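All protein chains but one are shown at their positions in the complex.
By letter and in written order, the chains are A and B; residue numbering begins at 1 in each of them.
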Amino acid sequence: MLRFTLNRLTQSIVVILVVFSITFFMIRLAPGDPFASPKAMPPDVRKVLVERYGLDKPLAVQYFTTMGSYLKGDLLPSMSYQGMWNSKIIKDAFPISLIIGLSALGVALGLGLPAGIIAAVRKNTWLDYGPMSLALIGICLPTFVMGPILIAIFGLKWRLFNVAGWFEKTDWVLPAVTMGLIYAAYIARMTRGGMLEVLNQDYIRTARAKGVPGWRVVLVHALRGGLLPVVAFLGPALAGIATGSFIIEKIFNLPGLGQHFVASVFNRDYSLILATVVLYAVLLVVVNFLTDLLVAWINPKVRLS
Amino acid sequence: MPPLRLLFLLCSVLATAGLTGCGADPINAREGAREKIFLINNKAEPRFLDLQRCNSVTEHHIMLSLYQGLVSEDRNSDKDVEPGMAEKWEANADKSVWTFHLQKNAKWSDGAPFTAQDFVWSYRRMLRKELGAQYAEMLYLLKNGLPLYEGKVKEEELGARAIDDATLELTLVGPTPHFPLIACHTSWWPVPRHVIEKYGGIYDVMNPWTDEDKLVGNGPFKLKRYLFRQYLQVERNPHYWDAANVKLDGVRFYSIDDDAVEERLFRRGQLHATYSTPLSRIPDYLKNHPDIVSNYTNCASWYFRVNTTRPALSDVRVRRALAFALDRKSIIDNVLRARQQPAAGMVPPMEGYTQVKEFSFDLPQAKRLLAEAGFPAGNGFPKFNILISKNEASRQIAEAVQAMWRQNLGISVGVTQQDFSVYLTSQQKLDYDICWAGWNADYFDPATFIDMWMTDGGNNETGWSNKDFDQLLADAKQCADAQERLGILTKAEGILMRDTPVLPLYFGTRTRLIHPAVKHWPQRLLDNPVWYHLDLVYPPPASSMDAELNRN
Partner (left out) sequence: MSTAVIPATLAPVIRPGRSLWQDAWARLRKNHLAVACGLVLIAVVLICFIGPRLSPWNPEVTNLALKASPPGTMETLADGSMAKHWFGTDTLGRDLLTRIMRGGQVSLMVGLVATSVALLIGVAYGATAGYLGGRTDAVMMRFVDVLYALPFMIFVILLTTMFGKSMLLMYMAIGAVEWLTMSRIVRAQVQGLARQEFVEAARSLGLSTAVILFRHIIPNVLGPVIVYATLTVPAVMLLEAALSFLGLGVQPPDSSWGTLIDDGATNMETSPWLLIYPAAFFSITLFCLNFVGDGLRDALDVRGGKD
């Protein structure tokens, strides 16, 4: 276990380094730069900015100085917004995305898991078709349709929530539900699939034959194996959920990481792109490490190597 | 069962999230009206808070609350100014030397004394390459402005001089009868020397003097709070020279980019003024809520740039054929529906200026020109693309025009969407065929729409060049007589339209939703809020949207 963890740590550092390097060079290949504006910028003005951010130096030099700063924990200033430091931007935005994301995950698991389990156990009955059809509607309605519909009902018609913004104690509800419903649909369908896969296995039959109560067979014995695909799916999805969904944050006007990331790409804000991508990579390797542990725990046949 | 345990954990996180899930003081339009805090959507995040680096409308509207120039745009009219930091001013006979007398009680928002030297220092700062101010060229109007920028003269030789603490004398390069109108532009406003020097290098982009707790201005308001991607809030500046007549206690600028989102916020009673109105909802608002919607022309021109270096498009007859085949009225009436005006030329209507009316919807003419260019009925015409950025209105216009050219001229046209940064780069590199674009007036003068087409002008981006046109622009700059100058500009516009590197489509309007509580929203061509004049009434008067706006 310790060896496995150490191994993964080294591997993870390599992954982050590779992501850092590829991203660094990839964004420089894209047309445009952080100082583009609809009104043409005189060359003198551009030169001042380019020099101030060190973009006039050879790319290799920039690469190593940037990496040096990152190793010191300095994420550099944003290039598109004067006086904004990337570490502060992330510090302010990440908790918001995280709150929304985790609440969404709560909604997703709370709805998706029970629906999937019931559907699998009562296969081909109305308890299967009903929740699964609802799940399908969740999958067919993209967030940019679901969000405005929920807003129209709960925000504009019943006036229960604000339609956008991050001001009141209840402002996380609608975005979390919008995001959660989509994931709930995925989880429900994958749980059902995974459960069906397991419910007919020998060990379940054995358990049943031994007289273990039905619900216990389902929840204790079958769910373990049945969750495998869900866990494998949720691993990377979790990193995405936690770093915020651009569409959700846009519809609800939330100052989360998703908006910053997309805006930084459109602005070609080189340093902010890099900072958000690296943060995402770190989260991703951590979450994937945890899911691998979880998979090994669920499925004893898997050995951690 | 870890999955279940995980679930419990998540539920507890949820509960905590519910308790901590708020970022700022809640406020809605009714409360805002009571507390005199104006809630407006400002569309985007300011890129710079350093006044002299500002280059966008977004920043301009914020700066209007934080700073003030010598004179301000008149609250009611477009072609007049009213006193700002200067209580009165006069010019010499040929209007080339202007003297401004500052307000007696002028102060910075931190209480520091405000003097004429502040203006002089600001102009010198602006005219330094190290600063990198995009609008530095506006100050070339000052005598020795350009030479100073190029480092050829000493700072003292600049045509800006403080006669005493309260008197500023500006010597211009030539006669400029409309100088007060130009001086309304942010580039002529002052920045606080004592604050900038305190926190870092004068020309350094990283100087933190614009931080929320440091920024000092001389406008009716001062910076209170800046939450990136949430809002920027300003509060009353007690040291403003006319503080007694400022009605609002604060303004909160949101930076919502999506018009559907801001419209929902408005309907929910969370905003006093939107930036725009979603295309699909404009007809409904204009018809059913005329008291809520504020629709006015805003001195903006919308057009297609044509890349004159491309085959076929390099032929002026082809370009004119394309311009004649645009049914402008149909696009305005059926697609845009916000009472825009069809554009027959480049310059929107401005008092005193004779517009060039070159293009109308004239199909026979268009077909004839196309045939003359060697493409009868569009035969053999090379396929080209219309470049747009991702935007609902742009896409609809591009698709409508695409169909018009195909159905009317028989030529095949594609549409290419690019993300904004690529879209800008493609134009700069002339890597497009035809491109959808718009231009807002920087100041109230036709030159702002004509100057840009100068040979090698940074905003020309069409590859078009005409010596006579350039000469006329140079003449206009030297012309002392206002009326004669406008005549020269009309001639220049005539050449531009005859050569047609640009296909004019319409003159823009602004369609904002304004809460009934708002008083004195200006409806001028230049869409600049007059923050020191605006007011909010509580309780809000009755309106056609009370059912929605007065519930909470």
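Convention: contacts are C-beta pairs under 8 Å (C-beta built on N, C-alpha and C of every residue); 3 or more make two chains touch, one makes a residue touch a chain.
Only a predicted model underlies this, so the values are computations on that prediction, with no experimental measurement involved.
Colleague: Which listed residue (A:Leu199, A:Val217, A:Ala242 or A:Leu257) would be found touching the missing chain in the intact complex?
Modeller: Of all options in A:Leu199, A:Val217, A:Ala242 or A:Leu257, contact with the hidden chain holds for A:Leu199.
Colleague: Thinking of the whole complex, not just what is shown, which of A:Pro34, A:Gly106, A:Pro148 or A:Gly244 touches the missing chain?
Modeller: Of the listed residues, the one touching the omitted chain is A:Pro148.
Colleague: Which listed residue, B:Gln418, B:Thr462 or B:Thr509, touches the chain dropped from view?
Modeller: Reading the full complex, the residue touching the unseen chain is B:Gln418.
Colleague: Out of A:Val18, A:Val61, A:Val220 or A:Leu290, which is the one that touches the chain we can't see?
Modeller: Within the whole complex, the residue contacting the unshown chain is A:Val18.
Colleague: Which parts of chain A face the unshown chain closely enough to count as touching?
Modeller: Touch with the absent chain occurs at residues 7, 11-12, 14-16, 18-19, 22-23, 26-27, 29-31, 123, 132-133, 136-137, 139-142, 144-145, 148-149, 152, 186, 189-190, 192-194, 196-197, 199-202, 205, 225, 228-229, 231-233, 235-237, 239, 261-262, 265, 273, 277, 280-281, 284-285, 288, 295, 299, 301-303, 305.
Colleague: Considering the entire assembly, which residues of chain B contact the chain that has been omitted?
Modeller: Residue positions of chain B that touch the missing chain: 260, 278-281, 284, 327, 330-331, 333-335, 390, 392, 395-396, 398-400, 402-404, 406-407, 414-419, 422.
Going forward, only the chains that are shown with their structure count from here on.
Colleague: Residue numbers of chain A touching chain B in their complex, please.
Modeller: Interface residues on the chain A side: 30-33, 36-42, 44-49, 52, 77, 80-84, 89, 92-93, 96, 99, 102-103, 105-106, 109-110, 113, 148, 151, 155-156, 159, 162-172, 219-220, 223, 227, 250-253, 255, 259-260, 263, 265-268, 294, 297.
Colleague: For a test of understanding, state which residues of chain B touch chain A in their complex under the given definition.
Modeller: Checking each residue of chain B against chain A gives 1-3, 6-7, 10-11, 13-14, 17-27, 45-50, 53, 55-56, 129-134, 136-137, 203-206, 208, 210-211, 227-230, 254, 256-258, 260-261, 264-265, 267-268, 270, 419-422, 424-426, 428, 457-459, 461, 548, 551-552.
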